[in-house]
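Missing here: one protein chain of the complex. Every other protein chain is in place.
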Amino acid sequence: MPYFQFLPHIVLFIIGSLVGLEASYKWHSEPFVQRTIEPIPLAIAIIGGILINIYAPLGFLFLGFVLGMRPGYGFYESILGIVLALVLWVIL
Amino acid sequence: MIKTMTKNRIMSLLTSLPLILGFILNPPLVISIGLLTFFIPLSSYYIGQVLMARPKSKKEEEERKKITFTGY
Partner (left out) sequence: MIYPATNSMLYLFLEIITASLFAGLLLGLHRKVIARIQRRPGPPLIQYMLHTLKFFIKELTIPDTSSMPLYVAIALALAGAWVLAFLVGPVLLGPYIIIIMCYAVHKVSEHGIGLATGSPYAKFGSSRAVLSATSEMPLVVAPALVFVRTNSLILQDIINYQIINGSLVNQLPLAALATFILVITKTPFNPFGIVYGKDIISGFKTEHFGVIRGVLMFGETLAFFVLLWCFLVIFFGGVINTPLTILLAMIGVTFILGFICALTPMVAPYHSVMIQWIFALLAIANVLLI
């Protein structure tokens, strides 16, 4: 069975998570305080949710960025991105 | 120390050579399964040994000695 057709999806997801982790630790070096929706991850999540229906590996790169952010951050953004992706997939 | 390093380097080349040759020459299925089963763990072991023994950069040495406290 050719599983490796999903290799680009997985590899790009991992790269996105790594970049997201590094970036979010740059943005937030303070102790974890509270959850708020931030504009940049939200934009990335929305781009990912749209792209995943056009060219899936790139969409996984952007969604991986949001999902892979520092623990506690990017939670609502990633949920929004996934829901958007699902809604678009149902519509299209 | 230097002696073991060169030995590991030679072994990592020797053990990953069958894999690379296999990718190019396309052996029969049974042989390729055997090669992968035997040489993937072995070559990863020796490659890891080589990576482990790499010379540490100055920055890494400083990082190692630095006492870090980020507040967690």
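Lettered A and B in written order, each chain numbered from 1.
Definition applied: contacts are C-beta pairs under 8 Å (C-beta built on N, C-alpha and C of every residue); 3 or more make two chains touch, one makes a residue touch a chain.
On a predicted model such as this, the values are computed, not experimentally measured, just so you know.
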item: Interface with the undisplayed chain - residues on chain A; value: 1-8, 10-11, 13-14, 17-18, 21, 32, 67-72
item: Residues belonging to chain B that touch the chain removed from view; value: 19, 22-23, 26-27, 29, 32-33, 35-38, 40-42, 44-45, 47-49, 51-52, 54
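In the analysis below, only the chains that are shown with their structure count from here on.
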item: Whole-Å gap separating chain A and chain B, where each centre is the average of the chain's CA atoms; value: 32
